[in-house]
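Of the protein chains in this complex, one is absent; all others appear in place.
The block that comes next holds subunit A.
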Amino acid sequence: MRRLPRLPAPAAGLVPSSSSMGLTTTTTTTTTALRAPAASVTGTAWIPSPRLGNDRRHLSTTAPNAARLKKPTFEFDLDLAPEHEPETHTRRQPVAAPFRYPCGRRNAPRPDELDNDATYRPAETADGLEEVGGLADWWDKPEHWGPKGAAEYVRSVVGWFGPVEKVTDPALLEVLVKRAVVEALAVARSAKGRSLEARAEVEQVFAHTANGAYKLQDIVAVSIQPSGSEVATLEKAEAARVWDVLRGAVPPDGAAGQAKKKKKRLLQRTLVRPEHAQELIDSPSWDKGWKKAVLRNAVAKFWAAKRIQQLTGHHIADSKLIGDVTVGAILKMLEEPVKPPKLAELLQNKAAFEGLPNVRVFPRRVTPIDKDKMEGRWKIITRELKERDLPIIGTGGYSGAVEKRWVEGK
């Protein structure tokens, strides 16, 4: 069996090192980047020392500093603590973890460890031994992953960008996409020639308004086609106003902002309701023609796609955003197409054969078994086949007549 190389003792093999945050610039030499040790994209990585080789499992998640070599700090549910017994045969002390791992196992003493026990005779057969099972399906049991199961555990560790469940309500999608487009245009207008710090500010603002509820009405009321232009754009003053509104969501630093922080956190939890979105669309002030606006600027499209993903959970592929794309086309991509009705349903709804007593419509093929059921023969057939110990459906592994093939000369 293949064995994964395990992490060695930290002091022996792991050297904490820092890596650059985020993406390296595009001017980085590709060859050197290719051979660089695996670096985390989100934070500090732990890289194995060269003498260990490159094939050992190492820490690659967010690791702030070398202090991570000590016990990690995480919320630990005492109820889920592994039940370990104070026993002499366990090699290592158990560690606390939010998941449950088998740690109460004991190894039987080897014959050479027994001190001249004259009564001891090694077993020659496995008769009488209790079967306790292996560890192959240990992680298939949800209770071993914590209170909410494996999927929830992974979700809590990884943290997706955007909501876990995609937004599917059409009204909600429309409102959130409009919000995303307005914000993207505002950012694209103001972010021209901006530095990395400015980019970080945009990320921060978007993170604080990740659910899309903050000042929703103010933002979606903005027209993205001033003076009836075909291309989606924002007036300079309007872009600045939108940006100011958005920046208001970020709590100011310092003690004065502590009270506001709590309020903002509460605000973040509130989500946009579909009914509220529908009200906004139905209101007379809602611009009906905004979907015809064309997105042309690549930067605006990038921010729009990113913001749409953050607000609705829908990922838009790059190939869908090539050239001039209308906002309506983007919205259409996100909306799930209405499933066309089946022919049987359609005929039933239309009552197409209502006056014809000899015509019936079935949703699927009428099989011989269906015909038997209609005639009331099927129960009898089943019973008789069971009595004879014959297969009810299929040939039961018996092949067709061999002689037939001989006759056919195959």
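By our rule, a residue touches a chain if its C-beta (ideal position, glycine included) is under 8 Å from a C-beta of that chain, and two chains touch if they have at least 3 such contacts; residues count from 1.
We adopt the following convention: contacts and distances are computed from a predicted model.
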{"item": "Candidate names \"Chromosome disjunction protein 3\", \"Vacuolar ATPase assembly protein VMA22\", \"DNA-directed RNA polymerases I, II, and III subunit RPABC1\" or \"Large ribosomal subunit protein uL4m\"; UniProt protein name, chain not shown", "value": "\"Large ribosomal subunit protein uL4m\""}
{"item": "Options A:299, A:329, A:347 or A:369, residue touching the unrepresented chain", "value": "A:299"}
{"item": "Selected residue (touches chain absent from view) among A:113, A:127, A:282 or A:318", "value": "A:318"}
{"item": "Selected from A:209, A:233 or A:309 as touching the chain missing from the view", "value": "A:309"}
{"item": "Those residues of subunit A which, in the complete complex, touch the missing chain", "value": "2-10, 14, 19, 22-26, 28, 30-31, 33-36, 38-42, 45, 48, 54-63, 68, 71-72, 74, 91-95, 97-99, 101-103, 134-136, 138-140, 150-151, 153-155, 157-161, 164, 196, 199, 298-299, 301-303, 305-306, 309, 315, 317-323"}
